[in-house]
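Every protein chain of the complex appears in place save one, which is left out.
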Amino acid sequence: MGDASSFQSALAAAGPQAAHIERLWWLMFWVASGVFTIVTAFVLGAVFLKRREPIRDDALRVGVTLGIAATVLTLFVLLVASVWTGRAVASLGAESAVTINLTGRQWWWDAEYVDSAPSGRFHTANELHIPVGRPIVLNVTSHDVIHSFWVPNLHGKRDLIPGYTSSIWLQADTPGVYHGQCAEFCGLEHARMLLRVTAESAAEYENWRSNQVRAAAEPPGDAERRGRDVFLHATCTQCHTIRGTIAGATMGPDLTHVASRGTLGAGTLPNTRGHLAGWVLDAQSAKPGSQMPPNSVAGGDLQMLLAYLESLK
Amino acid sequence: MRAEILLAIAMAVPLGACRRETRTFRESPPASMATDVAVSDLHPGGGLPPERSISPDEQNAWALNEGKRLFSAYNCSGCHANGGGGMGPALMDEEWSYGHEADQIYRSILEGRPNGMPAWRGKIPDQQIWQLAGYVRSMSGLAPKDVAPSRSDHMSATPPENATPRLTPRNAGLPPASVH
Partner (left out) sequence: MSLLDRTPAQAEGERPEPPLDASHALPSASEASAERLERVWAEKPGFVGWLSVVNHRSIGLRYIVTAFVFFLITGVMAALMRIQLARPENNFLGPDAYNQIFTTHGTAMMFLFAVPVMEAFGIYLVPLMVGARNIAFPRLNAFSYWMFLFGGIFLFTMFALNTGPDVGWFAYPPLSGPAYTPGKRADVWAQLITFSELAALAVSVEIIVTAFKLRTPGMSLDRIPLFVWAQVVTAFMVLVAMPAVMFASTALILDRLVGTHFFNPAEGGDPLLWQHLFWFFGHPEVYIIFLPATGIVSTIVSTFSRRPAFGYIALVLALVSTGFMGFGLWVHHMFATGLPQLGESFFTAASIMIAIPAGLQFFCWIATMWGGRVELKIPMLWVLGFLVVFLIGGLTGVMLAAVPLDLQVHDTFFVVAHFHYVLIGGALFPLFGAVYYWFPKMTGRMLCERLGVWNFWLFTIGFNLTFFPMHILGLHGMPRRIYTYQADTGWGDLNMLATAGAMVIGLSVVVFLVNVVTSLRAGALAGDNPWNASTLEWATSSPPPNSNFINAPTVSGRDPLWENPPDQPVVVGLRDDVRDVLVTYLLDAEPDHRTEFPEPSIWPFFSALATTGLFIGSIFTPWAVVIGAVPLFVALTGWFWPKKPGETGTQRWPIRHRTLPLPGEAPTGGTA
């Protein structure tokens, strides 16, 4: 967790695109500050310089003309800077890019890591891992309403529009955990549609990826086995997938490696045992309106279910 | 007399609005169990039919819309198509084998029915079964027009439920044995 000023901040660039944009921001900020100072000085001078004579019209004409010329010049410089930055941002190379198909849903992110071999593809939700220094291409679309993918430390945003698939390229140059959030109003729980991108070294990334590709591990102990039974008998299989079991529904996030994620409910709650229990039993109090319904699970069953879910690393 | 009618109309609009627009994200589970449902409309003579429980979702647009979403999500179309039926009976016609009231449909979904309707008890929450029951009623025009769902965002196979004419329900016999 970085300090508050870099959390999800466009001014704490961790990748080339965000860095270009940050530079453009500071250029425009200083130009704007200068313009503001000069114009305000002229305004206040006209009012408060009491001992002056009214200026003649021909002198005023010169002044206005100079003002327009300066404006046009400044705006032209900013236009050039903007276009130049746009081209720099779009010029990320494409070799050995990691491809992720990202589908926005009310109110979570469905991420499918693409691989040339079908067996290398897997789904995860809400939390992405990417290797540092490699380009990432996200093919984004929406399953329902318009959402927007946005991780400010890495790049600007891209809208997820149903009926369109759009590609956004980004890259992280510094390892770290970067936070993002849906940036297009998408209904009741737009505020709780958070995203987390972990940028790590190539080796760590490969570790993570090969783990995610694997189907769910066999439950290590008796409680976990009983927990898996609870999962399969209860309401869970109507919406969730756990690869390696018969649960294959795609209405909700893929839970095959749910214990490897840091949060639940797209960033709503930390992924701890207590919060997981609360989420299973009554997600509506944490995220009212979300599509996770309340589920009645008896006490003993609940503990075993939690044990099983916690084993799905 | 006229004043009362006008007042009633004036009151109906606001009250209707409140019921139509509430969003109830979590209903208290025990109240929605509805244990007093009769599958058959017939009852013994010498008295009046027993009191029915009213579905909480009949007048609620959000609940019916949720029912529509769940109908597609839980693959009810797999047997019922988009209401026209296939392996399962048609849901948008006027023939009802196990009752057309919301609580009767609720029981049909909850318990399953012979010849192929699975039992959803314990597989989906009660509140969602009520939402589905309300939606099924709207498929044959039994929901009020300002509450019934409109078109979905998928390819349309049927007219929207708020444009479906109201079909007077009638008891059918058992549905035919499932066709393969």
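As written, the chain order gives the labels A and B, with residue 1 at the start of each chain.
Throughout what follows, contacts are C-beta pairs under 8 Å (C-beta built on N, C-alpha and C of every residue); 3 or more make two chains touch, one makes a residue touch a chain.
Every value quoted in this text rests on a predicted model; they were computed, and no experiment measured them.
Chemist: Which one, B:H43, B:R121 or B:R151, makes contact with the chain that was left out?
Modeler: Once the missing chain is taken into account, the touching residue is B:R151.
Chemist: Return the single residue from A:A183, A:V197 or A:A283 that touches the missing chain.
Modeler: Here the residue in touch with the unshown chain is A:A183.
Chemist: Among A:A81, A:V114, A:L232 or A:A277, single out the residue that touches the unshown chain.
Modeler: A:A81
Chemist: Spell out the interface residues on chain B facing the chain that's missing from view.
Modeler: Counting over the whole complex, chain B touches the hidden chain at residues 14, 17-18, 20-23, 61-62, 64-65, 68-69, 145-147, 149-156, 159-160, 162-163.
Chemist: Kindly note down the residues of chain A that lie in touch with the hidden chain.
Modeler: 1, 3-5, 7-11, 18, 20-21, 24-25, 28-29, 32, 35-36, 39-40, 42-47, 54-57, 60-61, 63-64, 67-68, 71-72, 75, 78-79, 81-83, 85-87, 89-90, 106, 144-146, 148, 150, 152, 155-159, 161-164, 166-168, 179, 181-192, 267, 288-289
In this section, only the chains that are shown with their structure count from here on.
Chemist: I'd like the Å distance between the centres of chain A and chain B, where a centre is the mean of that chain's Cα atoms.
Modeler: Measuring from centre to centre gives 39 Å for this pair.
Chemist: For chain A, which residues are in contact with chain B within the complex?
Modeler: 144, 162, 188, 233-235, 237-239, 251, 282, 284-285, 288-289, 293-296
Chemist: For the complex, which residues does chain B have touching chain A?
Modeler: 23, 25-26, 29, 73-74, 122-125, 127-128, 153
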